[in-house]
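One structure, as structure tokens, below. Some questions next.
The complex is shown incomplete by one protein chain, all other protein chains being positioned as in the whole.
Each chain gets a letter, A and B, in the order it is written, and its residues are counted from 1.
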């Protein structure tokens, strides 16, 4: 044993980020998250290599231009992941559970060359009765190089206390909309589906063809690989140990980033929802059960609502997107109201379709 | 069991693409395939991460410029995959077998920033004697944002009938060239190998150094991983279930996209054919046996023919490219005329070399 290793033992972790604990948050606090990111065609190519993403607006400059946009943006969920990933070291490094999402809105498309950073405001705190953990609500904003907010969403997580004896903060539980009102959805400037090419988009079904209550089995399945989910998760600079380190959990499994399942399910939903082009609102979402390498992910959707918009030829559709690891099952919850074990994700979002 | 799941059971697949069956095709029919794609440096970087691709013309803008091109194009086979991938949902979703290729020509290089779409014309139909399947011949064209056809090829597949009792169509079997005539090969405008830098390209062997009948063992091997072939196949927006879903086949294996083997073998052929820079013609090809994760792919080539061209310093060489999963074996077929079990691919193409 040499001198160097003796030194190491004295102060091995002095400068590393141990993450925030429950008592480190206060309502009104604004956290500027680290590591801004410039995105390019590289991020887009990787997104399309990691997910079977095929929505034409995010695949072709020409198609996007025919819909009134300057060029093809980075996929809506890729923008979400970039914004989300930056929050992990500050919000969820010591999280016990990711409890929910609400009031998510995509406010401006993100294009190759844009640089994104993230900020979160703490909008709620509630210590749990066990005194060991608490719930933290944050409203996160993704901001580009022109200081334009490109997206925002509320997320709440259960976080451990560093010191169980630390006093509980005043409880503040934010009032959150169950659904983003249609009038609050932001439709990208210039978006126009008047000349929409259904053949190039891949399906003939327009907004008018969907009925509330209708469900769609997206049929295809993808078996998940370790290399793929880790590459995706790293690309978004999400640093949570549990996704990368097979020695972290007692069972030796790497837990797959919930966002990987969201993107996989959304991409699979192309088959039946090819024209639900752009996600503009995130009403809520639950990661119902963990996903691991080897699981075969499938998806189905339910039309929850429909609404008109004031843009040419653009309709809004509210969709439930469910990811499962069982084929042919469209049951969501058991008689006890809990998600069935094969359900991975239950997401509620607004998308824009040609009318 | 809740109300929602009851609804699902009534109409779970109403809007998804079940693919075309044999009786859905008619000679003369033109299918515009969905999901145009803009390619960028991201696709190129991924191609070079997924395959040991090293041909200098597709690696360096500077090298490409020294050969008379404006910049380095996307790899010839990457362009092929983009065009091919779009045809899968319309042509081969219900295919039983991929029978062959012919009359393939690369007509214009594809550059980062280009947007490709695909169209196929049905040029032949022949119902099989069993009445359950038929052969469909299509001529597919890849078209860029300026409506320039960048490549075309004929492919034929065996497709299932939806209804065994549907009447057989009139048999039309197209006459196809066994080999693309040299005079029909399209050499990219401006291509000039006069100042070709053999040292930077990686090998000293020029067109004149190859003799018809010569074979080259490309020596190197690559062991195939699930994550890699899936990423490649997704990048080309190829949606065939069998490549992604481990539950699809009774043996639990994911069948590897034949194009993955083509690209792997072509990239391996750099070692011995570093100067066979650009593929310009596809004379034929057979996916002799399926490839699975864990197989170690090797390649060898045979010089089938040579021809001069009217461009400065540019010669054409016709090559057989064979991919195998056994080291050191250069046998192709058994005494029964069938491919030996270790042979994965037998491809016949034209490439351009410096004379």
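As a convention for this text, contacts are C-beta pairs under 8 Å (C-beta built on N, C-alpha and C of every residue); 3 or more make two chains touch, one makes a residue touch a chain.
Every value quoted in this text rests on a predicted model; they were computed, and no experiment measured them.
Chemist: Kindly state which of the options B:75, B:228, B:245 or B:348 is in contact with the chain not pictured.
Modeler: The missing chain is touched by B:228.
Chemist: Would you mind spotting which of B:52, B:100 or B:290 touches the chain that isn't drawn?
Modeler: Spelled out, the listed residue whose C-beta touches the missing chain is B:52.
Chemist: Where the complex has a chain not shown, which of B:19, B:42, B:285 or B:354 is the residue touching it?
Modeler: Spelled out, the listed residue whose C-beta touches the missing chain is B:42.
Chemist: Could I get the residues of chain A that touch the absent chain, sorted low to high?
Modeler: 1-2, 4-5, 7-9, 11-17, 32, 34-38, 40-43, 45-46, 89, 112-113, 115, 117, 145, 225-228, 230-232, 234-235, 237, 239, 241, 244-248, 254
Chemist: Which chain B residues touch the hidden chain?
Modeler: 40-46, 48-52, 54, 56, 59-63, 71-72, 112, 199-203, 205, 209, 213-223, 225-228, 271-274, 294, 296, 300, 302, 327, 330-333
To be clear about the criterion, only the chains that are shown with their structure count from here on.
Chemist: Can you give the rotation angle that fits chain A onto its twin chain B by Cα atoms, in degrees and rounded to the nearest 5?
Modeler: The two chains, chain A and chain B, differ by a rotation of 120 degrees.
Chemist: Just curious, how far off is chain B from chain A if you go by their C-alpha centres, in Å?
Modeler: The mean C-alpha positions of chain A and chain B differ by 35 Å.
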